[in-house]
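The structure is given below, and queries will be raised subsequently.
A single protein chain has been removed from this complex, and every other one stays in its place.
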Amino acid sequence: MIELEGLTKRYGEKVAVNNLSFAVRPGMVTGFLGPNGAGKSTTMRMILGLDRPTAGDVRIDGTHYDRLKDPLTYIGALLDAKAVHGGRSAFNHLLCLAQSNGIPRARVHEVLDTVGLTPVARKKAKGFSLGMGQRLGIAGALLGDPRILMFDEPVNGLDPEGIHWIRTLMKSLAAQGRTVFVSSHLMSEMALTADHLVVIGQGRLLADTSMADFIQRNSRAYVRVRTPQPEQLSDVLAAAGITVVRTGDGAFEVDGGKAEHIGELAARHQVVLHELSPQQASLEEAFMRLTAESVEYHAHSGTGDAPAARAWGEDWTGEG
Amino acid sequence: MIEAVGLTKRYGAKTAVYNLSFQVRPGAVTGFLGPNGSGKSTTMRMILGLDNPTSGQVTIGGYPYRKLPNAARQVGALLDAKAVHGGRSARSHLLSLAQLSGIPARRVDEVLGVVGLQDVAKKRSKGFSLGMGQRLGIAAALLGDPQVLLFDEPVNGLDPEGILWVRNLMKALAAEGRTVFVSSHLMSEMALTADHLIVIGRGQLLSDMSVKDFISANSADFARVRTPDTEPQLREKLTSALTGAGGQVLPEQDGALRVMGLPLPRISDLAHDVDVRLWELSPHQASLEEAYMRMTQGAVDYRSTIDQKAGLQQPLPPGAQPPMPVPGQGQPGWYAPPAPPQQGGQQFAPPQGQPPAGPYGAPAPGAAPAPAPGAPQPNPYAQAAPQAPVQPVATPAAPAAPAAAPAPAADLTKSEDAR
Partner (left out) sequence: MAAAQVVRSEWTKIRSVASTVWTLSLAVVVTVALGILISLLSRHEFDNLSRAERLSFDPTFVSFAGMSLGQLAMIVFGVLVVSNEYSTGMIRTSLAAVPQRGTFLFSKLAVATALAFGVGLATSFVTFFLGQAMLGEHRAALGDPGVLRAVVGGGLYMTLIAVFSMGVAAMLRGPMLSLGILMPFFFLISNILGNVGATEKVGRYLPDQAGSSIMRVVTPVDDDTPYGPWGGLGIMALWVLAALLGGFLSLKKRDA
């Protein structure tokens, strides 16, 4: 369990983290989301005692990080895959971490095996790809077999097999009753991994809810219906006071209706349905809606490029 | 249009890319997928004339890159966001590129606006975050307003807003009729962005088809069916009706049914015939990830294994509780699907006992990336392969026999997909 209470960090005038309070509970994967510059990394660094809070408090299982004896056996973290001396071999890197926390040497071999780096254990970390570095960082986090794990952008640089592996790993760690706290910018990945979400924007807590609640609260839920008898269905639903929207491909989108309700109505009126599927917006959509105001770098909308480019092209052909 | 014909690259004894032929067409986003070490970067580098092919050739609009007249205005590429002189400002970096190819300075400010870096244009790129560096790289790719764009892992380091922006940008570029070629490891992202996929493994073409076909070919579609919760007997009734009609029915965790082998209208009719009301009838497609994992199994570099924790068993540090025993823990395959023994972990290792002349030539077991062991149906890719526009010399149409062998990994991927 990680508990934050009124956590605040100021850099001069700038407030990076503002009065943040939440708890990360065991037994599930908690996703930590926020736009760039929202204060995610600063928060994670304060959890590990790397940065001092300006005000407020963080506790790991009720204790301050710097009071933990052998902290790697309580909490393992992957903050930055590059936080490794490039001239040291993967094995020696893990060995020095293990020794500092009284972890037996055999465990180093184990975690190297777990992350699949045994064949390159004696190679210098300098030559590692981003994905291998990430695996080494994950090995470091697992080293003390801790009850709490924290990962910052763990899939960075991993290939699909690696991404699948780390997702399964995080879920199984949570299923073992551990606390798993993971930040990521990949909404589609988060949607597959996390059970619970903590969302911050501009250093403030925006949401602390379950994944399902978060999507439900921040997006439109509707039911998609297909039928060979569109007119009848329209009438039936309209009679029941349910509004429908016809989409281009011949389906209906029914807002605010429950699938079971529509199913019952259709059965009662003998309307054949070829599809009746409750739809939910993606986590990404929900996230965008929530954080719309707290984004640091705004790119012009993607399609905005087209007119600009064309206008420029005309000039250019004129000159040429 | 990018066209590769028999593209091969050898580094000494190692074959990075072998006899690769494909076309990347304009007007679509084409995803370029493959495990680490499969030759994606080498291919990209050969397209851009940075590496010379050992044999074969790759052309852009009919010309090899180095012979392209005014290449910078025809091809834009984001290969490595860090390939920037850190001491230079974003603007002067772009300006120097623009001047190299006779692009007016006005365009620099335009692309800076497009990528959202106008406010930091005068700052040195050394202080840029990974995401900002990525935006700068994209700005450079757009600079010459090129018809052909190549992106290598474009969303790396971007935040959700940036990821959405890049996705929309690529789609918009394709919609304007440009050729957009994107490599990525993020399957879920690719599923949202790409129209067409080129998949390579161990330097060979594994697949060249639309995303939709790729997923259907490499996985099983199914329907989720829910009957009224209040009347459990209806569920039994429907199950037997569906099974009787030749469908496979599996229960889902939340009480719904997963039905395979029957189209949705047929399920609807069957339900009607036995007088069962439906509360849900939704089509489900497997994820691109699942389809991809099935196809590329065996062509992977680093394998993860289960965490043994033996080293920690003796002296548990005071205060730490022993790990809770949990079902699933300790089963092989929980952490990572086990590698097929003959292919485990080696990169481009020539198959044992094969003559060096055609290392990938024959669909020998162990040479071609095998179909997913554990796929319940006959290898779907083998059937779909003839649809591919470009037929690789060594289509990994491996014998369908191993496909029948069930593997523990298969269930795992499936339950994932149901989320």
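Letters A and B mark the chains as written, and numbering starts fresh at 1 in each.
Note that a contact is a pair of C-beta atoms (placed from the backbone, for glycine too) under 8 Å apart; a residue touches a chain by one contact, two chains touch by 3 or more.
Note that this is a predicted model, so its numbers are computed, not measured.
In the full assembly, the chain not pictured is in contact with A, by the touch criterion defined above.
Contact with the chain that does not appear here is found for just one residue of A:L20, A:A38, A:L97 or A:V254, A:L97.
In the full complex, chain A touches the hidden chain at residues 45, 48-52, 65-66, 68-72, 77, 79-80, 82-89, 92-93, 95-102, 140.
Following the convention adopted for this analysis, only the chains that are shown with their structure count from here on.
Centre-to-centre separation between chain A and chain B, using Cα means, comes to 20 Å. Remark: chain A residues 33, 35-36, 69-70, 73-74, 101-111, 113-117, 119, 129, 131-132, 135, 142, 144-147, 155-165, 167-169, 172, 175-177, 185-189, 191-192, 224, 226, 228, 259-260, 263-264, 267, 272-278, 284, 287-288, 291, 295, 297-306, 308-309, 312-313, 315-316, 319 touch chain B in the complex. Contact residues of chain B toward chain A in the complex are 33, 35-36, 103-104, 106-107, 110, 113-117, 119, 129, 131-132, 135, 142, 145, 155-169, 171-173, 176, 185-189, 191-192, 224, 226, 228-229, 264-265, 268-269, 272, 277-283, 289, 292-293, 296, 300-312, 314-315, 317-321, 323-324, 326, 328-329, 334-336, 345, 412-413, 416, 419.
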